[in-house]
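Below you'll find the structure I mean.
Removed: one protein chain of the complex. Kept in place: all other protein chains.
Every chain is named by a letter (A, B and C) in the order it is written, and numbering of its residues begins at 1.
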Amino acid sequence: MKVMPFYKRILFCSSILFGLLAVTACSGPTSSNTVSISAAFEFTSLDPSKNGYIFSRMQVVETLLDVNEKGLLIPALAKDWQVSEDARTWTFDLRDDVYFHDGTLMNAEAVVNSLLIAQTKHGALRNAPINSISAAGDSSVVISLSRPYTLLGAVLANYANGILSPAAYGNDEEVLALSGTGPYKVFQFAPPHKLVVEKFDDYWGKKASIPFASYLTGHRAESRVLQAKSGQADIVFGLDPASLPSLQRMDILTVSSNSIPRTIVLKLNSGHRFLNDVRARQALSLAIDRKGIAKGVLRIPGSEAEQILPASMSNWHLDNVTSETESEVGTPESLLSSLGWNKNANGMLEREGELFELTLITYADRPELTAVATAIQAQWQAIGVTTKVEITNSSAIAMGHQDGSLEVALIARNYGFIADPLGVMLSDFGSNGGGDWGAMNWNNSALSADLMTLEQTSDPVSYKEIAQRSAQILFNQRPMIPVSSYVQQTSVNNRIKGFRYDPFERSFYLNEMEFVKP
Amino acid sequence: MSVLLKLTNVAVYVGDTCLLEPMSLELKQGEPLTILGQTGSGKSLLAQAIMGLLPDGLTVSGEIETFGKVMTIEERQALWGREMVMLPQEPWHSLDPLMKGVDQVKEVYRFVRGNSAEMSLAMAEDDLGQVGLVGNGHKRPDELSGGMAQRLAITAATAGGAHVILADEPTKGLDVSRRDGIVQLLQARSNLGSLLTITHDVSVARQLGGLLLVMKEGCLVEKGEAANLLDSPQDPYTRELIAAEPSAWSDIAPPIRRASSHDLLVADKLTLERGGRVLFEGLSFTIKQGEVVGIVGDSGCGKSSLGDALLNLLPVSAGKLTRFHKNAKPYQWLKLYQDPPSAFSSSVSLGQLLDDLVLLHDIDKARIAPLMTKLKLPAGILERNCLSVSGGELQRFAILRALLLDPVFLFADEPTSRLDPITAKEVTQLLVELATEANCAVLLVSHDPDLIQRTCHQVIAL
Amino acid sequence: MKAMLLERLLQLITVVWGVGTLTFILMRSLPGDMAYRIAASRYGQDNVNSEAAALVREELQLDQSPWVAYWHWLTDLLQFKLGDSLVSGLPVMDSVQHMLGHSLLLALSGLMLSVLIAVPLGLLSAWRGNPLDSVLMGLSSAIRAMPVFVVGVLLLLFFALHWGLFPVAGFGTPAHLVLPALTLAISLAAVSNRVVRDSAKHTFQAAFYRFSRVKGLSEWQTFRQHGVRNIAVPVVAFFGIQLVSMIEGIVMIESLFSWPGIGHGLAHAIFARDIPVIQGSALVMGVLFVLLNTLVDIICLWIDPRGAKA
Partner (left out) sequence: MMKMKKSQWVGLAILLALLAFSLGGMAFSPYSISQQDLNAIMESPSAIHWLGTDHFGRSMFTRMAHAVGLSFGLSLLCMFTSSLVGTAFGVWSVWGGKKVDVAMGIVVNILLALPGLVVVLLFAAIAPGSFLVLYLAISLVQWVEYFRVVRAVTQGVIQSPARQSSRMMGFGRWYQFKRHIWPAISPSVFTLAAFGGANAILTMASLGFVYVGIQPPLAELGLMTVELFPYYSEAPWLLAQPLVVIALMVFAFHLLAGKRA
């Protein structure tokens, strides 16, 4: 063995490696022809029932109906739809000349195929009272129901029910290729982090101007902020409120704050021996300094929420409620002492030798929740309630609900998951003491009955009347305590114009965006 | 005869402390010069000072004239390899452990002489052939024996063409049989120039001839023609040095072997293997109580392994070992080690170690003091630990510790090979004397046949 | 050599079995119903409910006893199958391969860079001595005192934010690789430049090094002939030891830079309770570790054949 080749070989190896590195510099999408988007959510599958929210937001997949900013249903792949007199038959007239990304023409058969498959998977369609979904000719789809179901339109607008080309599905109904109808088609699918889409030239609607769009999962809130600041990402969703002041000072980007029908709420176990009396729940609600949290923690003054549903959902929002309304029932101290809770020497509440101790669980996916939980913990401490905060996975909430172990959970509930909040209200408060993401061990027969009625009510006036009544019950009984309405913080680089925020988080409206000409 | 090297009042200092007293000497062409002295007498510093290789922090005063010129260190460095070379003490350390032997010679031809690669290799192979290393060129230093490594080092050192050779302890750690070959090789290599040798070995000095300087603790004590000086030394120190050579020992008379003694240990047709290699086969002997038995043989022949086998520290592959003395406890079969510091825990003082032993075996403490006097151990030694006393003292302390246990058998594994000749003689003398007095059998291993010859009743040659 | 390879092979087998079993036991003892966790990862954090969990449980047969599951895993493993991800349903092998590619790219370029940083600096330290030595050693101490993520964050702030030279996160182009690799390289180099320096110092002071000069070779010739190889011995051996800390560093760095490597994937799979992916990636990490160590051993043996007989 010679000594000389020893370091020569090292040089050789390193030159090869660097050569390889240089080769990996790829062509195709570049920063100048791509709008890059960064958000927290990972995706693992092409299946719309699983990760459809990404594909619908990236505008690869579209649904029969769409939802506008006010939450009203508008035509999408169906150019028109009719509901029969008995409200049990819905007929959708499909748009003509709509092509899938694989080049085939969309027809009724394809739509029926997609919907039937979606029905077998996890999602809202599965629970809808559907008798049959069938094609009527080439361009109409008929859905017949077993009972009137006003929600159907909103359910069909859900991302899980996106329409894909028949060729997109494999034998086991799994999705092999994501051939949708949107203005963008999949260019690169690298789960769980990266999705690149390319403009689809045969789109039926407004064609995209920007050739490529990339979606990159940025798990860490701080790293997303840096991406926005450095200009690496054009649009960054889910910004940490803590970073807002420094972002607002940047002149390369604009921060856009949009209220969405998502509310930060405390889910309470109303069956818990400390919480089964409404006065205890009211006391906990009164102890929360909502304004302080909105201003100091979330950094959006005015985002405090007294009610579960936001003002934008006017049917469900009580106009006469202010931040003072609840204090009419008393102070936290008076309410709690009326329940037999008294402060001990350490200033903590005690009843019959038992301390008022609660475990609050929340999850790390949304950066605000941890901060809000910390604030609530301190505010409850002030009235003598000890709270143990546990940061876990969002699944712990559904699980805790099912096995009854949950005491308090801080969640960000999306009431616009299905465009009509009734869907969520039904699952959260409808019956059986509540739903996984709603009330827990709390039954109110009046509310259940009202919600059931709403499912079959199509007259707007009586609809509003009943909805207001329900909202009042929820406000009075506090099965869930709202903390703040959710304001989505998004930074948009100034090289992009035409950005629009969808409060229902269905679409990024990429096809409306343009690069600002330098 | 031209003067190759001339030193005038050369001294070495660290700060203000003088390590090497001022000395002057001349190295003339064809007349070897030898410096004789014990370890620590500052001999090595002299060679380093001449080369310009003193470690940082040491300073030289006086004048060093090389080839008739006073040169700066840089100028002297330019002579390295081509005109002047120094052979370091331990060849294993001075050869690149990762490079084939032949390449270490080749590179000199290649880079110092400027030959082509093929030519250099041929010349190196040729050189190795001359020193009897044919077929060993592809081996790395760790695969060579001490003598082979030293021959390789000499070949590599002189390949650059240097005729002035400074050799620092060229025979250290070598068996007697290898020693002579190295001396002859050095003489052959320097016949065009001259040789400055530093050694502690009187016989090497005798063999080299030429001019001899005797040094003690950094000072020159005597100087003269080698043969004359060694035959009729004037200085007492020189005399002591000469007398310490085992071949010159006369005052350690082997005590009379008592015929009436009982057998202590009988070995019958012993065979020993280590690492798959048979060391020896069918060895039979008897050791009697109080007998001094010597083992001689070249390194690697299984001398130490035999001793360990007798102490049950190593398994025997074949044959039978019978211990007689039924009353002896296991702890009365003991061993003295080659490297004294490695045989003691350095974590506590020697006194503490002794106390541990006293406590364990309930020994009468009063026995310690007289034994220490006999072994010429100062009392203060007990407060120090094993690293802060000299090797000679430590080996004597080891003897003390062994004797306290009233041993019946003591295996002394080259107990004096790491010691200076004068100390070695003293320790060997004490060991034999005291063990005989205590009626303890001693198995003495040494690579020096003279030493064994002069101390043992029975010699086992391997 | 053969004995060493055989021993390594044996180690590989025990590691595969041990790591798999350990992760299996650990994952089975994780609190909470797996079905919910998996559902949360499958359907999105907002869309998980008991219905989704039931669907998952049924589909994945999560009810089967741990022994049966373990047995399935083991028999699959014997056929070199790692199963399918519980979350995505894709074969674990595929996703592990994908992640491994990214991790290896990061690890190799980080290692390469660290060598490029550490070796010259270490040699310089040993060669020039003080005050340069003290400055460099102080710097390395300071960097070693920082967690890897702090190094990464600092690099991010300067290179990505203030100077805008490199992207903050993501992957796909060489520019994306620079910061993560540099972070890894700096944290590795802070440790290894000491090793280089110590080894170089040791070699420069060695008797054979001086002897080479005495033989007449110039300083540069001596360095080339005797320095390089002897200095490399402990340095290469050290890189073997450092592999573990490198993989740990990779977990943090991948999280910080959204680098889709195996460390990041593993951390995520742990949260999602995706047992096959956890087992698969832990297994691959273990195997990789053993293989790399074997490689280091072979290189060590090549540079320094003295150990061959031992």
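The working rule: contacts are C-beta pairs under 8 Å (C-beta built on N, C-alpha and C of every residue); 3 or more make two chains touch, one makes a residue touch a chain.
The structure displayed is predicted, hence computed values, not measured ones.
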Identified contact with the non-displayed chain, of A:A135, A:L318 or A:A364: A:A364
Residue of A:V35, A:L195, A:A228 or A:I293 touching the missing chain in the full complex: A:I293
Residue of A:L176, A:A190 or A:A242 in touch with the missing chain, whole complex considered: A:A242
Absent-chain interface as seen on chain A, which is shown: 221-222, 225, 240, 242-243, 245-246, 289, 292-293, 295-297, 364, 370-371, 373-375, 377-379, 381, 388-392
Contacts of chain B with the absent chain, listed as residue ranges: 311, 313, 329-331, 333-335, 337, 339, 342-348, 353, 356-357, 360-361, 401, 405
Touching residues on chain C - with respect to the absent chain: 11, 14-15, 18-19, 22-23, 26-27, 29-31, 141-142, 144-150, 153, 157, 191, 194, 198, 244, 247-248, 251-252, 255, 263, 266-267, 270-271, 278, 282, 285-287, 289-290
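The criterion applied here is as follows: only the chains that are shown with their structure count from here on.
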Chain nearest the overall C-alpha centroid of the shown protein atoms: C
Inter-centroid spacing, chain B versus chain A (mean Cα positions, whole Å): 85
Inter-centroid spacing, chain C versus chain B (mean Cα positions, whole Å): 49
Interchain centroid distance [CA atoms averaged], chain A/chain C, Å: 36
Of all residues in chain B, the ones touching two or more other chains: 99
Numbers and ranges of chain A residues touching at least 2 other chains: 3
Footprint of chain C on chain A - complex, ascending: 1, 3-4, 6-7, 14, 17, 21-22, 24-26, 38, 41-42, 44-45, 49-51, 53, 122, 126-127, 174, 190-194, 216-220, 223, 226-227, 229-233, 363, 365, 392-399, 401-403, 413-414, 417, 427, 435-437
Sites on chain B touched by chain C in the complex: 51, 53, 77, 80-82, 85-86, 88-90, 93-99, 107-108, 111-112, 140, 142, 153, 156-157, 159-160, 162
Chain B contact footprint on chain C (complex, rising order): 206-208, 210-218, 221, 225-226, 229-230, 233, 303-306
